[in-house]
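Every protein chain except one is present and positioned as in the full complex.
Going in written order, the chains are labelled A and B, and every chain counts its residues from 1.
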Amino acid sequence: MIKVDEKKCLGCFSCSNVCPSQNITRTETPELRSVHWKRCKEECDLCVEFCPAKALTLVPYDESCPEPTLSFDLVACKICGSRYATEPMLKRIESSLPANLQKDSTGLDWIWVCPVCRRNIEAERATKQMVLGRSRKSP
Amino acid sequence: MPVYVDISRCIGCRSCEVACKRVHGGSGHVNVHFAGDNASVPVFCHHCEEASCTMACFTQALHKVGERTAFDVEKCTGCGLCRLACPFGVVWTDKIAHKCDLCEGRETPACVLTCPANALSLDFELASRRARARAALVAAHGGRR
Partner (left out) sequence: MGIEYMPEHPASEGSLCSKGNAALEILYHPDRLRTPLKRHGDGWARITWEEALDLTARGLGGPLKKYGPNSIGFFASSKCTNEENYLIEKLARVLGSKNVDGCARLCHAPSVVGLNRTLGAAGMTNPIKDLANSKCIFVIGSNLAENHPILSRWIHRAKDSGAVVIVADPRMTHTAWMADVFLQLKPGTDVALLNGLIHVIIKEGLIDREYVAKWTRGYEELAESVRDYTPEKVAEITGILAGDIVRAARSYAISPASVILYSMGITQHTTGTDNVQAIANLALICGHLGREGTGVMPLRGQNNVQGACDMGALADFYPGYRKADDPETIEYFRAAWGVDSVPLGRGLTATEMIDKAGTGEIKAIYIVGEDPANSDPCSQNVRAALDNLEFLVVQDIFMTATAQLADVVLPAAAWAEKEGTYTSTERRVQWSAKAIEPPGSARCDLDIICEIAKRLGAQFNYPDAASVLAEINRVVPQYGGITRPRLDDFGLIWPCPNLNHPGTPILHTQGFKFSEGRATIVPVSYKPAAEDSSWDYPFILTTGRVAVHHNAGSMTRRSPSLLEREPNLFVEINPFDALRLKVADGDEVTVTTPRGETVAYARITERLKKGVAFMPFHFPGTNILTSEVRDPEAMIPEFKVSACKITRRD
């Protein structure tokens, strides 16, 4: 059965996606994500292999062991406030990318901004000149 | 080498969105953004040289193939790290990830062909060539039309 290292789990749902026997369930609300690992007798190790954080290990089946559940608050976007990711996932992104890629041309820490706002910022940057040019025309 | 947009030509008709969605079985990778009432631009995958989505992908499902950022769906576990790693917000994850694949398997990307205003192109010089040509004409007429 599955043992979870709480300090490493990202709350990414990868293990739940790859488990062939639906032993790992998850819930997601606008504010919260949680993952629940049921006791399992299967000896496949897909969840262990496909955990990006290597947070899972397999241990011998033990009826008395509680089934772990972990919950993560979703972090709010710095700009619009919508909740879009777990904190461990965002920290993981920080550690995967070189420092020079983590701030955009205006110095914004875009990792802490949600994908929708990121698209908006990119669109605004791209259209800035055009908007200036065209709004000078309107009476 | 992404799809480039000649922003002076985008008319905000959203054909690129619908075409991309149609050609990819219902999951599109283009979003047209409107800058107030004055301009619009489709936001696509930039196929970055230093692609942060490939750096975050722990199975290398996302990887570079030459200039293109490619995606091997077999390796994807749906972890969603790529979505958070893209600085432009153009990687989506439902059960698995999806992003612009430059319409692999087609000669020309659908969005490029469908754009009524001919605003999209794989030629990164096109927009600036057109702008330079227009500027040259204005200059030739002494700055007036």
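Going forward, a contact is a pair of C-beta atoms (placed from the backbone, for glycine too) under 8 Å apart; a residue touches a chain by one contact, two chains touch by 3 or more.
Keep in mind it's a predicted model, so treat the numbers as computed, not measured.
Q: In the full complex, which residues of chain B touch the absent chain?
A: The missing chain touches chain B at positions 8-9, 11-15, 17-19, 21-22, 36-40, 110, 113-118, 130, 133-134, 137-138, 141, 145.
Going forward, only the chains that are shown with their structure count from here on.
Q: What is the distance in Å between the mean C-alpha positions of chain A and chain B?
A: The answer is 24 Å.
Q: What residues of chain A sit close enough to touch chain B in their complex?
A: 10, 12-14, 17-18, 50, 52, 84-85, 89-90, 92-93, 96-98, 101, 104, 110-111, 114-120, 122-124, 126-128, 130-131, 134-135
Q: Write out the stretch or stretches of chain B touching chain A in their complex.
A: 5, 7-8, 31, 33, 35-36, 38-41, 43, 50, 52, 55-56, 58-59, 77-81, 83-91, 95
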